[in-house]
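Of the protein chains in this complex, one is absent; all others appear in place.
Chains: A, B and C, in written order; residue numbering restarts at 1 for each.
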Amino acid sequence: MPDGALAHPAGHPPAHAAAHPRLQHHFDTLGQQKDAASLGMWVFIAQEIMFFGGMFTAYMVFRMWYPAGFAAASNELDIVLGGINTAVLIGSSLTVAMAVHASQEGRQRQIVWYLVATLVLGVVFLVIKYFEYTAKLFPHHLHAGGEGVLFPAVGWFDVGATPLAAVAPEVRIFMVIYFALTGMHALHMVVGIGILLVILWMARRGAFTPKWYTPVEIFGLYWHFVDIIWIFLFPLLYLVNRHH
Amino acid sequence: MSPDITPTSTASATVTAAGAVMPARHYLNESGGWQSWLLTTDHKRIALLYLFSITALFFVGGFFALAVRLELLTPAGDLMTSDTYNRAFTLHGVVMVFFFLIPSIPATLGNFLLPLMLGAKDLAFPRINLLSWYLYIIGAAFAVAAMVGGGVDTGWTFYSPYSSMASNSRVLTGAVGVFISGFSSILTGLNFIVTTHRMRAPGMTWFRMPLFVWAHYATSLIMILGTPVVAITILLLAYERVLRVGIFDPNIGGDPVLFQHLFWFYSHPAVYIMVLPGMGVISELVAAFSRKNIFGYSFIAFSSLAIAILGFLVWGHHMFVAGITPYSALVFSIISFLVAVPSAVKVFNWTATLYKGSVSYETPMLYTFGFIGLFLIGGLTGLFLASLGLDVHVHDTYFVVAHFHYIMVGGTLMAYLGGLHYWWPKITGKLYPEGWAKLSALMVFVGFNLTFFPQFIVGYLGMPRRYHMYPPEFQVLNVLSTAGATILGAGYVLPMIYFAWSWRNGRIAGSNPFQARGLEWETTSPPPTFNFDRTPLVTEATHSYAHEEARVA
Amino acid sequence: MDPQLARVEEHEHEHIVPRSLYYAVFAALMVLTAVTVGAAFVDLGVLNVGVALGIAVVKAALVVLFFMHVKYSSRLVQLVVLASIFWLLILFLITLSDYVTRGWMAAPQLVR
Partner (left out) sequence: MQPGTPLFPEQASTVAARVDNLYFFLIATSAFFSVLVTVLVIVFAIKYRRRHADEVGAPIHGSLTLELVWTGIPFIIAMVIFVWGASVFFAIVRVPDETLDIYAVGKQWMWKFQHRGGQREINELHVPADTPVRIILTSEDVLHDLYLPAFRVKMDAIPGRYTQLWFNATKPGTYHLFCAEYCGTKHSGMVGSITVLAPDEYQAWLSGGAAEGTLAQQGEKLFADLACYTCHAAGTGQRGPELGGVFGSTVRLASGETVVANADYVRESILNPAAKVVEGYQPIMPTYQGQVSEEQLLALTEYIRSLTAPGAPAPEPGVSTPPQGGTAAPQPGEPDR
């Protein structure tokens, strides 16, 4: 600037003199870097909300159109497995929150153990989801492609080679949306577990200190978001019409 | 100001740069080799990667535009088959919208300038910035693969059930390309938002920021909140096309109108992704070439935000005759009229900025005048389309085609070219040849109007869009349009030639050839890798020209 | 000369929450899960949807506020959360402006 008023020379600002090894060149302080990372994750979550929002809109429209079909199809889902998975996912949210907490306090071993617990719960969720998918669907037939038969609903209701027309469209649409929503949610879980493995590896090497644990915190935000999606999916998919 | 700048001599003369020297080290010569480009995290180099790739895609899209215009010279379908024609206009739309217009200003000028204007060393997430370029390239590769593999014939709107159930073309490949490039756009928006919030230089308060930054902030909001919806919509479309699931296909219980709702929830605001950055560029140019602070700064800043927000509430005006209810149409119509107000406010403020300014007529300013004129027509014809009773007649006719080309080409592309000329010295350190540049600006303006003004008339006459053959009484207007397109095309090729030429042979620009204000002009041209030798401390609003004489003294 | 430095003005401050709070939130989430399952088996008519969604919103709010620390975060982060909810509502409500009114005009018009 013309008047020569300068905060500090770039490239070698004072903060960098005793710079934390994790401070990237284009930030002035670790605090600025962490704020940027956390805001970035929040903005990303905003994006994710709208991403799922498109599917929730489809859900909303068809639930309005086909209340009876949605009620019937929803009752076919296994409420016990769904309920257990809800508890599992909330539990994993707790463990990841505790991992962040342990990072804040610098308890290295606890970070690792809480992350391991999160990993286990995440895998349990996916395994249960897998059994839910397969037990209900695949044994009978995944009729993709064939003329007049549609992939999920036919297998789901165990009606064998019943032609497409015999399965009411509204029942099928529920199942289609069920697979879209839970499938996309499961995909987010898989991605989350991938990131978790990296963070776990870093934690084991003692990378996180109370001064710098941004990856744990950022990952925690993502994991909680995935949990929140499930918190909505559970009642919307499993509890449509249980009182009948 | 930096001492190495010789002021411009007269109002109309080209900029002289005698005595200006290139800095010894800058971002272009800091390192060499292909890795230093393909693995760079420097926002300026990434901006150049984008510049080259979107220019290539622009000419691909332009090629298809040329094919469409040539076919429409005669009423009969004699140059190509209907299937080929349908692929030509689809690929023109897909390439121009998703691979040129949406990334155009943000990913090149925005990427280059945002950190410079804010006094930051880089965007907040340089590696994500590089990732977003790679996503763009992968998306573009899919689009090109769709072209090579036989093309896509759904129109850029991918309307279901045609796209999901009927079309025999490479819909999936094209859709995957659009889906992936969508995430490129999301990550760019994310980077801009965080950078604007977290990376401003000391003293760079919100109301000292250049309006270019405000416009990009508003654009980023749309990218973040709108793009994911079209991404999931495209994904559902692919789901439907592969597995025939029936979300959009009415024959098995779905609703094609739902596809349109979800598609336009993004794709209408996407129009503002295209034009808002253009408005940001124009705000900078008007100030720079009037040597004057912008008139009504906060009104322009907030009108950008207003457009971004209101723009999300109006998507249904694409669907007035698509089977939504008249009540819903009323809601969409009235909000559409509200969006017109902040756009009008911007135009009036730009005009008022000229008052008692020191106006010069360098090429960027010519593009600015062009932008104001064309955007006026584009914006005002938007009112025609927002008014329900009239839209029933002109919807899906050439009137619509003309309208959105006035906004997207007349608006965005004029601003993009204007901005490219204005910041070219900053990007390359060299001046573009002023005479040729003025000629091309004139050709673009004349060619553009000749191309698209007749389309308003032929549209009101009732010629539907996406028509391969048309009734003979529309021919004269179509021939005019094709003639204009030829001039327009030449006007676009010319800058590519002299820009490339000037990169090596242009005169050295110096750090501030236009004597403009703004942090980007405080550093060398081209800037050093980390932008500023010293982190600037900002003490006043960006365009404080009136203080300049005192400051120089 | 503005003494205020833009980069400093939005810094978050570290806030360490006691562990007991996390356990309390977890317990609340589990109880609410049980409540929502229980409520689903009671016929409340149209209220069933409202109750299920209401409980889900409370649960999500607990996670956001405490697990995700939004209660202790900067205004900016809170604004991001509110903005994304607001936009989601735009998507839902304005789409509904079409679907809810579908029966209003078409039916009497197509009857004759």
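Everything below uses one rule, namely that contacts are C-beta pairs under 8 Å (C-beta built on N, C-alpha and C of every residue); 3 or more make two chains touch, one makes a residue touch a chain.
Given the structure is predicted, the values throughout are model-derived calculations rather than measurements.
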Which residue of B:S132, B:T233, B:S360 or B:S511 touches the chain not shown here: B:S360
Residue of B:L305, B:A344, B:L439 or B:A483 touching the missing chain in the full complex: B:A344
Of B:S167, B:S304, B:T412 or B:S525, the one touching the omitted chain in the full complex: B:S167
Full-complex contact with the absent chain, from B:K292, B:H405, B:R507 or B:R534: B:K292
Residue of B:F142, B:Y159 or B:F312 touching the missing chain in the full complex: B:Y159
Chain not shown: contacting residue from B:H395, B:K430, B:R507 or B:R534: B:H395
Contact footprint on chain B, counting only the chain that is left out: 7-11, 77, 82-83, 86, 153-155, 159, 161-162, 165-167, 249-251, 253, 256-257, 290-293, 295-299, 320-323, 326, 329-330, 333-334, 337-338, 340-341, 344-345, 347-349, 351-352, 354-361, 369, 372-373, 376-377, 380-381, 383-384, 386-393, 395-397, 457, 460-462, 464-471, 473, 475-477, 515, 544-549
Touching residues (missing chain, whole complex) on chain A: 66-69, 165-166, 168-170
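Note that in this section only the chains that are shown with their structure count from here on.
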Computed distance of Cα centres, chain C from chain A, in Å: 16
Between chain B and chain C, centroid-to-centroid distance (C-alpha), Å: 34
Whole-Å gap separating chain A and chain B, where each centre is the average of the chain's CA atoms: 34
Per-residue overlap in chain A, given as positions that touch at least 2 other chains: 5, 7, 28, 32, 35, 39, 43, 46, 50, 53-54, 57, 61
Junction residues of chain C, two or more chains touched: 1, 5, 7, 10, 76, 83-84, 87, 91, 95
Chain C partner contacts - residues on chain A that touch it in the complex: 5, 7, 28, 31-32, 34-35, 38-39, 42-43, 45-46, 49-50, 53-54, 56-57, 60-61, 64, 79, 83, 86-87, 90-91, 93-94, 96-98, 101, 104-105, 220-221, 224-225, 227-228, 231-232, 234-236, 239, 241-244
Of all residues in chain A, those that touch chain B in their complex: 1-3, 5-11, 13, 25-26, 28, 32, 35-36, 39-40, 43-44, 46-48, 50-55, 57-58, 61-62, 65-66, 144, 150-152, 164, 169-170, 172-173, 176-177, 180, 184
Chain A-facing residues of chain B, complex: 1, 120-126, 128, 186, 189-191, 193-194, 197-199, 201-202, 224-229, 231-233, 236, 239, 242-247, 252-255, 258, 261-262, 265, 522, 530-539, 551
